[in-house]
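Have a look at the structure below before the remarks.
Note that one protein chain is taken out, while the other chains of the complex remain in position.
Lettered A, B and C in written order, each chain numbered from 1.
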Amino acid sequence: MEVDLTRIKPYGDTLNDGLMQLSFTLPIDLGDEAAEAARQLVGKMGFDEPKVVFSQSLGKGFSFYIVYGRCRETIDITTIRVEKVNVNVLSKKEIEDFIKQSLGRSINVIGACIESDAHTVGIDAIMNMKGYNGHKGLESYKGINALNLGAQVTCEELAARAMEIKADAVLISQVVTQKDIHIANLTRLIEILEAEGVRDKLITVVGGPRIDHALAQELGYDAGFGPGTYAEHVASYLVHEIHNRQRR
Amino acid sequence: MEVDLTRIKPYGDTLNDGLMQLSFTLPIDLGDEAAEAARQLVGKMGFDEPKVVFSQSLGKGFSFYIVYGRCRETIDITTIRVEKVNVNVLSKKEIEDFIKQSLGRSINVIGACIESDAHTVGIDAIMNMKGYNGHKGLESYKGINALNLGAQVTCEELAARAMEIKADAVLISQVVTQKDIHIANLTRLIEILEAEGVRDKLITVVGGPRIDHALAQELGYDAGFGPGTYAEHVASYLVHEIHNRQRR
Amino acid sequence: MSKLGIDPVKVHRARLAAERIANDIQLHIDRRTTTAVERATLRLMGIDGATEVGIPLPNVVVDQVLQDGRLGMGIAFWLANAVIYYQVSPQEAAEQVALGKIELTRVPIQDEGALREEIQKLAQYGLDKICAKKQERDEYIKKLGQGAEPLLYVIVATGNIFEDVKQAQSAVRQGADVVAVIRTTGQSLLDYVPYGATTEGFGGTYATQENFRIMRKGLDEVGEEVGKYIRLTNYCSGLCMPEIAAMGAMERLDFMLNDSMYGVIFRDINMQRTFVDQYFSRMINGFAGIIINTGEDNYLTTADAFAAAHTVTASQFINEQLALKCGLTEEQVALGHAFEINPELENSFVYELAQAALARELFPKSPLKYMPPTKYMTGNIFKGHVQNCLFNMASIMSGQSIHLLGMLTEAIHTPHIADRYLALENAKLVFNAMRGFAEEITFKTDGIIQKRANKVLNDAVIFLEEVADMGLMEAISKGMFADIARSPKGGKGLDGVIFKEPDYYNPFVDAMLGRR
Partner (left out) sequence: MSKLGIDPVKVHRARLAAERIANDIQLHIDRRTTTAVERATLRLMGIDGATEVGIPLPNVVVDQVLQDGRLGMGIAFWLANAVIYYQVSPQEAAEQVALGKIELTRVPIQDEGALREEIQKLAQYGLDKICAKKQERDEYIKKLGQGAEPLLYVIVATGNIFEDVKQAQSAVRQGADVVAVIRTTGQSLLDYVPYGATTEGFGGTYATQENFRIMRKGLDEVGEEVGKYIRLTNYCSGLCMPEIAAMGAMERLDFMLNDSMYGVIFRDINMQRTFVDQYFSRMINGFAGIIINTGEDNYLTTADAFAAAHTVTASQFINEQLALKCGLTEEQVALGHAFEINPELENSFVYELAQAALARELFPKSPLKYMPPTKYMTGNIFKGHVQNCLFNMASIMSGQSIHLLGMLTEAIHTPHIADRYLALENAKLVFNAMRGFAEEITFKTDGIIQKRANKVLNDAVIFLEEVADMGLMEAISKGMFADIARSPKGGKGLDGVIFKEPDYYNPFVDAMLGRR
């Protein structure tokens, strides 16, 4: 049988069997009724033939379940489009040439982990000389002045420094996402940049393990980068964007 | 906050956060669109904020996903009732006394793994001398004549032997459940017993890791036993049931 | 040098006792043939296909002669005789038998010399085919190379050969070296081999020659893709052992689950039948360069793995000696053992390692087939993944050869495609992270490991000598293996065991054992 791309279903061991694995905790004591509740709950979520294959007490008031069930829904993959930063990724050398030839000036980039976030490994990977997985960071690019402010920089400080060095772009990293703190932090920064009247003068870029381009745009940033990003991805985007803006 | 038993939700790290873990395979190549399809599919299943935390190509045409999402549904545990074999579990000694005093005769029990199923460990655990986890099997009970036919016994043979030894009860084990083969096998046996006109003369009991009382009853059996059953559970049920039937 | 400090004299005693056991069984084998052996003979002579109602031609032909009471001559004789007389191909002869047009035992007996010659000619078909397949395998291995030990062995078991291929290919792309297609429940008790491609099985897929071919092709393709030769495995077991061996040899299977006692103990197949069948099937496997995997690991699914450890070791010695009699080399005998001790037992891993290292030392030339935890697996897939991780460690720490991957869903369903991926990932991670670990460590003199290994060996010696004294059939009758008792007259398939007539002849025995 052929896969129908307009009606994709999960695959256990046979096409369209719909099998999925779930695990979760319920805030109730373990017991026959609790396990049945787990089963029925998964049924209510729209799974066919839910089967509780394992249940375990986590001590008073909590119990854990592993359930298999058949997904009833299908998904049409032919209509799915994913927002991505729309750019032709160049090599380091090509970027440096592009800066020299097409921009004709060096560019200033400032970066930081803002507010309470202290996870610098990601921003360091993008900005510092050393880079990441053998991909050199922005600091090593001819024609890019990269200033990495590091961890736990307040939005105010970042905005001030960006203006001070006449940054072309600000690069933000957000790693901690618990209780959507990254949303709050990122929103705050955009508000401050707007209040300072520099929002449109800067290219705003955000990255992190739970960031994607769609989210970035939703929050008012120009671009978003997720896991697996290297300096050349960001740099390619930046030089093109600056080029486009210069022509406008 | 107190748990509302009429509106139970999964618990990740905060009451009513609804967090659940899922994993599944889609029969499509890995890619950004495929991962997005996985996310949207979970969304369609009624999960809020689905997040694909891991995706992996399984080679051409297949990709694997791990997703976390928030369950929107709740379940009312106060209204859930689970069908269980309704019996007061006695000790081996008590059962033996009951047989002597209340039944006044020894009882005949025949058992088997029927049709293609060859998993005898379960039925052996219940019927053979040795028993399971230190719980002696039916063969060791005074007043019970236990005959275990073992693996891969056809329904016809079982029915014939049951009539031959004038069995009070037949005990069936079914372990293989792939493609619902156990349902087919169990249904077949009941039909044969009915055709032979002995269905009502026998107590029919089925057990196995995916068997429960509700399923057994649905299939026309008198009782069903699942994982963790010991001989005394079955024996307690049998002696009471025989006693009840004798009084009728 | 022994890491375990085991006594070579004990090892020698064990082998001697096992040899006595095997010699005794060989006397039984030499005097008998079976319907299955004769059907396999026909298959090797090119007889294939089934009647309209689905009865395979080898069955039709053999059953006719059986009914006439003359199977003791060997089917080769009757077939050759008819082929000469009617001047037809063997397949045509078989078809005529099926149509009731030929009754083999009534065909006038031809000249003895011509018969001998015809028999050899008929046999040459199978022999050539097998040799060609062997060569094909050698060329593939030369061209593509093969995986490093421990080889990663996965099973597919969807019931549908076409889904099986998809899943097997996916597993290979994730790193699998060996793919076994598990058979549907119940096939082992069929006294015939189904015909053609099949899509309906329960807990496994029918072993048919067409299915073998389909999977072989699928694995060759993906092997080219990933750049290594992928081994195909099936079950040479049950009432049709010899036929499956013949089919496997002709379709270039690489491994065969093929035990001397599994069918008796776990499928209640008659032991007189099985001993004869296993001999013939193993002979074919040996000749075809197939590595057999023995099945004593299964004992631990019914008996307790700690208490009954020595019965596994004893059975390994018996399987070895019986296999050597069939022309298999030590390198072709992958002896089974398993990681089945209750993980809640304190030091369970330490005991497992002792057992695994013991098997490695006792059978230095044999590739060992190491089975994952199954019995103590539960619906808790996360815990199961850890149990499998411990198993993977024991394997790499004791230098196992064929590593059957444990599935985190063992207690739930036959593997989903993702289960296999996760299992491969688990094993690859552990093997890579511990690649050189075994070399790094030595075991404490008289520590838990050494003591345990020596105790198991000692118990095995006592056990083997006891079995040798009473005879293997008697021992099985007493339930000495796997806690299961079987009687020599009980079980399925005894009616297919026939005493050889004095002039019985089977051309494959001499040819395959190189006695010509």
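In this section, a residue touches a chain if its C-beta (ideal position, glycine included) is under 8 Å from a C-beta of that chain, and two chains touch if they have at least 3 such contacts.
Just so we're clear, the structure is a prediction, and the values are computed from it rather than from any experiment.
Asker: Identify the visible chains that the left-out chain touches across the whole complex.
Answerer: Its contacts among the visible chains are A, B, C.
Asker: Touching the left-out chain: which of A:N86, A:Q101, A:Q178 or A:N244?
Answerer: Hidden-chain contact among the options goes to A:Q178.
Asker: Among A:Y11, A:F47 or A:F64, which residue is in touch with the absent chain?
Answerer: A:F64
Asker: Touching the hidden chain in the complete assembly: which of B:T14, B:T79 or B:Q246 does that?
Answerer: Final answer for the missing-chain contact: B:T14.
Asker: Touching residues of subunit A against the unshown chain: what are they?
Answerer: 23-25, 56, 58-62, 64, 115-118, 120-121, 124, 150-152, 176, 178-179, 181, 209
Asker: Extract the touching residues of subunit C with respect to the undisplayed chain.
Answerer: Residues in contact with the chain left out: 343-350, 380, 382-383, 385-387, 389-390, 393, 408, 422, 425-426, 429-430, 432-437, 439-444, 447-449.
Asker: Mind listing the subunit B residues that contact the chain we can't see here?
Answerer: Contacting residues on subunit B, toward the hidden partner: 11-15, 19, 21, 23, 52-54, 56, 66, 68.
To be clear about the criterion, only the chains that are shown with their structure count from here on.
Asker: Measuring from the mean C-alpha position of subunit B to the mean C-alpha position of subunit C, what distance in angstrom results?
Answerer: Result: the chain centres lie 33 Å from each other.
Asker: Counting only residues that touch at least two other chains, what does the list for subunit A look like?
Answerer: 11-12, 15, 19, 21, 23
Asker: What are the residue numbers in subunit C that touch two or more other chains?
Answerer: 411, 413-414, 416-417 - these are the residues of subunit C that touch more than one other chain.
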